[in-house]
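With one protein chain removed, the remaining protein chains of the complex are shown where they sit.
Let's turn to subunit A:
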Amino acid sequence: MDITKKIRRNPDVMWREEDEALAGVQDSLDRGEVVEDVGTAVLFSGGTMLSINYLGLEIWKLCENRSLDEVVQELLSQFEVDESVLREDVQAFLDELSQKGFILYE
């Protein structure tokens, strides 16, 4: 896949952040706990539903006319993580979103 291609959220997808779950995750993060398994948002389109965690939500929100590279750079400015690991995770997540039709590449 061309990593310079811009990513767009499919406008047919309905999604929302789950405020309470998100607040709970913030508290856990402050306490240094693992929050990977906690869903903080749901995406829904054409009968397919996805529950995504805190980092998934951050990526989802960045899928607005950015390339993979730009998404990774944005995240690097927010989180202290290894770039190559992050890039792989983001790529895998975007592949899943794309395969489910939740995002489109321009």
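Please note the rule applied: contacts are C-beta pairs under 8 Å (C-beta built on N, C-alpha and C of every residue); 3 or more make two chains touch, one makes a residue touch a chain; residues count from 1.
Following the convention adopted for this analysis, contacts and distances are computed from a predicted model.
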Which name from "Sarcosine oxidase subunit gamma", "GeoRSP system radical SAM/SPASM protein", "Binding-protein-dependent transport systems inner membrane component" or "Nitrate reductase-like protein NarX" does UniProt give the chain that's left off?
-> "GeoRSP system radical SAM/SPASM protein"
Out of A:Q26, A:S51, A:N65 or A:Q78, which is the one that touches the chain we can't see?
-> A:S51
Which of A:A41, A:L68 or A:I103 touches the chain that is not shown?
-> A:A41
Would you write out the residues of subunit A that touch the absent chain, in ascending order?
-> 14, 16, 18-21, 37-42, 44, 47, 49-53, 55-56, 59, 89, 93, 96
